[in-house]
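Every protein chain except one is present and positioned as in the full complex.
Moving on, here comes chain A:
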């Protein structure tokens, strides 16, 4: 019998392909390299955030701070590049160190003080948003020539599509995350921790190190998403990316990862992102629907996928239960 997490992944992928075909049959210009390139470019920062979120949710946690971390990163970079002569690459490294350390600090508090991740990362969300405001309340433009160089890294596909560097960074992040989750001891520990922290402890999983590393990865990837967002808009703005953490969580769940942790695939998250991007593209192509339909459809999809997970979980345990029941009866 097929294991339920893999089945959930296939259902997500099928949903995306079907949705794309339906949209394309209505609007033939959806089948262009432009739309494909846009899906990757426009969702790069969200996609990167969702990779980190997949690690966190797989381990049974949640990270609400990422949207604020992206906004903070943008403002941080913009202010540094405006006020100092630091090279952007140095600023990138500095920023990634700050956000990774921030994630690690939240992970430490969650583990050592035994606080719920929800509360700790909620505090982190306010903290980072506040810091972004302190740095600047205005939208600060980034005019460094290095940014122009990055933005000019474009592969123009036939049909007018422009595949940009930031879309490539996102795809690379997914590949690395897949390798880490499925081929390394750390990856197995993440799944074990999400399955059951108690069992993981008995199995000898280093709980403290794993938890802290997971949140550090979340913070680091949010920082990377912030860099990508700053390249995307050439500016830092403290009001940007409000609520992106919730979009990332939605993508992870639509991608088939259990919110309670322990089961799911980062590849599913990728398709979750694509589905959400596709809905927005469809609504823009239609041009008459209120854009709030995006939220409604994502809400509906989320609900459908949660029900699906319940059904799959129920089906797999039901498959086993008669055997165990007969065992106890005999």
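One rule holds for everything that comes next: a residue touches a chain if its C-beta (ideal position, glycine included) is under 8 Å from a C-beta of that chain, and two chains touch if they have at least 3 such contacts; residues count from 1.
One rule holds in what follows: contacts and distances are computed from a predicted model.
Protein name for the hidden chain, per its UniProt entry and selected from "Multiple sugar transport system permease protein", "Monosaccharide ABC transporter substrate-binding protein, CUT2 family", "Probable quinol oxidase subunit 3" or "Succinate dehydrogenase": "Monosaccharide ABC transporter substrate-binding protein, CUT2 family". When the whole complex is considered, the residue among A:32, A:108, A:196 or A:316 that touches the unshown chain is A:32. Only one of A:145, A:158 or A:287 touches the chain withheld from this view, namely A:287. Residue in contact with the omitted chain (choice from A:108, A:139 or A:316): A:139. Within chain A, the residues in touch with the undisplayed chain are 27, 29-30, 32, 34-35, 38, 41-42, 45, 139-141, 151, 160, 162, 229, 232-235, 237, 240-242, 277, 280-281, 283-288, 290-292.
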